[in-house]
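Here the complex is missing one protein chain, while the rest keep their positions.
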Amino acid sequence: MSELLLLTPELLVLFGALLALFADKITGHPRAAAHIAAPLSVVAALVAALIGTRGGIFAGMLALDNVSVFARVAIALLLAFWLHWVSGRGTGGERSAEAVALAMLSAVGGMLMASARDLIVLFISLELSTMPAYVLMGYRRGDARGLEGALKYFLLSMLTSLIMLYGLSFAYGISGSTAYADLGAVDAGTLGQLAIAFVLVGLFAKLSAAPFHYWTPDAYAGAPASSVAYVSTVPKIAGVVALVQLVAAFAGNGGTITVVLLVGSLLSMLVGNLAAYPQTDLRRLMAYSGVAHSGYILLAAAAGSAGGTAAVFYAVAYAVPSMAIMLLGSEEGTALDDLAGLAARRPAIAWASVVWLLSLIGIPPMVGFFGKLTMFTAALDHGLVWIVAVAVTMSVVSAGYYFKVLRSVFFGERLDARRATRSTPAVIAYAALTVVTLALGVLASPVLEFFGLRF
Amino acid sequence: MDWVTLIPLLPALAFVVLAPLSRAARAKLVPLAVAAVLGSLGLSIAAFLAVWPGGHGEVWQASVTIAHIGDRAITLGLALEPMSAIMLTVVTVVGACVQVYSLGYMHREDRIGWYYAVLSLFTAAMLALVLSDNFLGLFMAWEVMGLCSYLLIGFWHEQEAPRLASIKAFLTTKVGDLGFMLALAVVYAEAGAFDFATVLHHDWTAGTATLVALLMLFAAMGKSAQFPLHVWLPDAMAGPTPASALIHAATMVAAGVFLVVRAFPIFEASGIALTITLWVGLITALLAGLLAMVQHDIKKVLAYSTISQLGFMFIALGAGSSTAALYHLVTHAYFKSLLFLGAGVIIHAAHTQDMRQMGGLAKKLPVTSLAFASGSLALAGIVPFSGFWSKDEILAVLLHEHQYVAFAIALLAAFVTAFYVARLWFRVFTAPTQQEDLHEGHRSMLVPMVVLAVITAVIGFFGPTLGDFLGHEIPWPALGTAAISTVAALGGITLGWYVYGRRTSVVNTQALKQRFPHAYGVLANKYYFDLTYGYFVVGGYTTLARALATFDARVVDGVVNGVAAAWRSLSAAGWTFDGRIVDGAVNGAASAVRAAGDKVRTLQTGSVRSYQTLIAGAVVLLVVWILVKGA
Amino acid sequence: MTVGLPHVLTLAALLFGIGLYGALSRKNAVHVMMSLELMANAVNLNLVGFSRFVTPEAMTGQFFAVFSMVVSAAEIGLGLALVIAIYRRKRSVELDAVQELKG
Partner (left out) sequence: MDFPLLTVIVFLPLLGAAVVALLGNARAVAGRVVAATVAVVDLALVAWLASRFDVDGGMQFVEKLTWVPQVGITYHLAIDGMSLAMVALSALLTVLAIVASWKTEKNPALWFSMLLLLEVGMNGVFVAMDFVLFYVFWELVLVPMYFLIATWGGPRRQYAAVKFFLYTLFGSVFMLVGIIALYLQTGTFNILEMAGAGLDPKFQWWVFAAFFLGFAVKVPVFPLHTWLPDAHVEAPTAASVLLAGVLLKMGSYGFLRISLPILPDAAAEWSTFIAALAAISIVYGAAVAFAQTDMKKLVAYSSVSHMGFVMLGIASMTPEGLNGAVAVMFSHGVVTGMLFFLVGMVYDRTHTRMIAEVSGLSSQVPVAGGLLAFASFASLGLPGLSGFVGEFLSLVGAWASDIPVGWVVLSAIGVLLAAAYMLWLVQRVVLGSPSAAVSGIADLSAREVAVLLPLVALTLIVGLYWDSLLRFTDPAVRSILAMMGGA
């Protein structure tokens, strides 16, 4: 029983998810689910942060080390922000309770995945965090495009997760056990390298890194922006942690892994930044931006343990502003013209969007810059000079399309300047996201100290 | 003795007071400027007397450190010693005369206040230059004078001609100033400081000495309008005549000669620089003299005459005697400014600058004629007048240095000088009158002229005393050279009388033109200098600038924008690694056409099956790569 | 000859290949899901094979296979729900009908 207590954050979120399903019926208030779930997940995050114990639980199936705890707290917090926003704005359909429940279930999957140290637990938590996402994409009644997106997402990620499972089975076969600790030998033979390659395919698809990113643009374009806000950020953090843990586990001579990671990184950066330019819809733009950022993350992951920690930190640095932008998109409409003239109508949010976009470009003092700084330091330490040069150029290129958003927000003209309805929980969510984007950049050291992260 | 700093300070203060005021207020405060220059005159005479009795060196020196750089300090300072004492008197006397004269000449001008303000600034700068005890201070005063000459030439800036003349003057002298700036850099690199004491006592190797000397010579040629940098002085006549009298006759143009005199030890150390200076002087003296012969504008004649006389000073320097040059500088300052002031009265009376319309002014303007006569005779080099003594001294130095060829050319130049002086005199004063209402200048204009006339007549006798005052002996002219130069002068005058002065011949303006048509053409076009400069230097530079501007806007900017544009089209094209070879991986080169633009977008075909194939393709590639790697 | 690990692995690989081919070539969504299911079972076979020959005493492989079956059951249930929803909207299950989102 005692070890189970260590999982209280996950249990809290799970309990919250089940409660949310029925809250509407019980209380009759349309957005009751979110109202209950939001504080719950904040408590979950606090508990996760406060649990001091580190080390393996459930006979090594799970482990709580600094990076995983950091990821679990981040996932819980981001979930809390999202729920706060949903409690303020709702998800546009009347089935927001289900959306809340699905998101929380996916979050539980993510939190487990972050601390998984066993292939079986990894596979199950991966599926647990992905499946609700399929439904989140297409749950809005009568929306053919949403369904289409969801189906594509389903088929493609099922295909890739099966390839990953195939790889996992070989990994188990060769090493004789499913625990990460024993996977060191897998890298030796060609069969082992094949296994690792297949596993990486699954993780690449999870992070929507090229060349396995094809589901992302279509899925995001079809789905409601609020779901995209969640799906494009929280599951990715868990994915990154799993990737980093596996890369460390498969250490071996690291030959294949590094090459695969770097090729994936290069492709993602190029495809992500190139395709984002012509986009006019925020969801597609952010989809490709996600691809580009997973390119940077793969680069960091290929740079040893320091790189891994930096990758996880950067995943959070990417997730926070992206979620904020997508939430704004769902409020104002995701075509760039819908955002036109926002600065005139809602100056506060407009200036907050400046903070988010600049953080994604990597401009100090926002968290994006700090993430990139630590990532590039680790990468350069591993001598990946040319890839860092490409990454650095790409982040300048990315400024190009992020400025397209900024330009329409500030300098676009909008005729029907309808005032959005005021909603305090939504404002709280935005404020929290902006504070994290700013604070985590400048005041990073207390956070790093608390979680004991070393670069 | 610290009151010596007041000498340049008084006119400077006048400028500081006058400049910021409104136009009307300035006009009222004009007497303040005149008072300032008279004050400086008084102090200069006192300073001169303080140094007068013996030729002993520095009487007073004060300097201030304006910068510490590394372990060296850069100082600016003033020093009173024989040479600067003499120059002080010359500048303040001529300056005072010009300022008094301008009261009358410019009184109808509503911007007279600004004229006096700039004149005061100029006088202050010239005095600072003369007193300066180091090359940097000299250079700074030198440039400020360039600014004043720009402002004065372009005084009537509403009209086109003065505007163009002023920018021409500034830029041509600026070309020379580049030489000075580089010379300063070399001096600093070599001697580590700018003040005369350290620089001149530094043991210069022949090479660096030549470099510095030539650079300084180049600067002097720019300022003293020697060939080929002389083009700006004739055009500078577009400015008010008294200003020309002060600047383009007596002081500023002499600054070039003064610089060479100051840096003479370096010139002597280099040797070659002296010969070059000599030949620059010879060429300029002769060619400018010839040009003066064919000018119809009275001020242009005087301008070319100034260039020619400065040529003589360069000859003296080239011949190795800086004292002779200084002596000629002093005498020339007086008689040339006198001639310019005279010309001012003549122009006022005849309402034109063209000599062909003048005539018979001797009777109508008695005082001016007398003063003008004194100046002309001095310029021509007729015996009692100052010009004769200093020019003779130069010829004597040439003989003493056995420069016979140079002596011959100088003599020819002297002959030509006498000729154009005579031409001017007969044309303006004795030719039949063509205008009726000629009236004498106002009293305030005549008094300074008379003063200058007297000085021109008298100063010649003080040659030797000037010599031992400066420490270099100026002997009384030997009978031989005196005779030869007088013969040359008288010859020039008789020829001038023969061509222009005889009562019988009607005033034949075309006299020279018929006799030497071709030569006249060359002279009329001023040896085509202006045309060549105008076409090649100015024209060439403007076309180059325009070409570079378009180059910058189109190519350099284009290249950069091009890269950005190419990137945008490339990015829309979506450089992709497309599994299906048939479809053809898009060529990643930056030249991807926008049609192939949104390849990535077309890649997202929307069909799940194509995505699955792409994924499967990627996995197959991965497997193949591992197997190959493994084998 | 007795059935050894290599035989099991080759069989599983063959099954996986067939499933993959099926997923790529079929037009109908349900057929694609059936081939995906085939691939899932190939993996299960693989797992059980390893469990039998590599770690006979510890049944980890078999646990893995059981969990994998549970997960793919859940996935197929969800997938079919999606396909039905699309069928209700578009009256067709062909994957080519589902091409609206692109670019």
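Descriptive notes on the structure:
So that you can tell them apart, the chains are marked A, B and C in the order they are listed, and the count of residues begins at 1 in each.
Operating definition for what follows: a contact is a pair of C-beta atoms (placed from the backbone, for glycine too) under 8 Å apart; a residue touches a chain by one contact, two chains touch by 3 or more.
Everything numeric here is computed off the predicted structure, so don't read it as measured data.
Across the entire complex, contacts from the unshown chain go to A, B. Although one chain is not drawn, the whole complex shows that of B:147, B:200, B:373 or B:490 it is B:147 that touches it.
The hidden chain makes contact, of the residues A:18, A:59, A:396 or A:435, with A:396.
Summary of contacts with the chain left out: across B:174, B:296, B:400 or B:442, the touching residue is B:174. In the complete complex, the residue from B:161, B:524 or B:544 that touches the missing chain is B:544.
Touching residues on chain B toward the chain that is not drawn are 22-23, 65-70, 74, 139-140, 143-144, 147, 150, 154, 157-158, 163, 167, 170-171, 174-175, 178, 181-182, 184-186, 188-189, 541-542, 544-546, 548-549, 552, 556-557, 559-560, 564.
Panel shows chain A; residues 354, 358, 361-365, 369, 372-374, 376-377, 380-381, 385, 388-389, 392-393, 395-396, 399-400, 403, 407, 410-411, 444-445, 448-449, 453-455 of it touch the chain omitted from the view.
What we mean here is this: only the chains that are shown with their structure count from here on.
In terms of inter-chain touching, the protein chains here all touch one another pairwise. Ranked by C-beta contact pairs, the top pair of chains is A-C. Taking each chain's centre as the average of its CA atoms, chain A and chain C sit 27 Å apart. Within chain B, contacts with two or more other chains are made by residues 598, 601, 604, 606, 608, 612. Residues of chain A in contact with at least two other chains: 151-152, 155, 159, 217-218. Interface of chain A with chain C (complex): residues 119-120, 123-124, 127, 131, 134-135, 138, 142, 144-145, 147-152, 154-155, 158-159, 162, 165-166, 168-170, 172-173, 176-178, 217-218, 221-222, 284.
Within the complex formed with chain B, the residues of chain A that make contact are 151-152, 155-156, 159-160, 163, 189-190, 193-194, 197-198, 201, 205, 211-212, 214-215, 217-218, 255-256, 260, 267, 270-271, 273-278, 397, 400. Chain C meets chain A in the complex at residues 16, 23, 29, 32-33, 36, 39-40, 42-43, 46-47, 49-50, 54-55, 58, 60-61, 63-64, 67-68, 71, 74-75, 78-79, 82-83, 85-86, 89-90, 98, 100-103.
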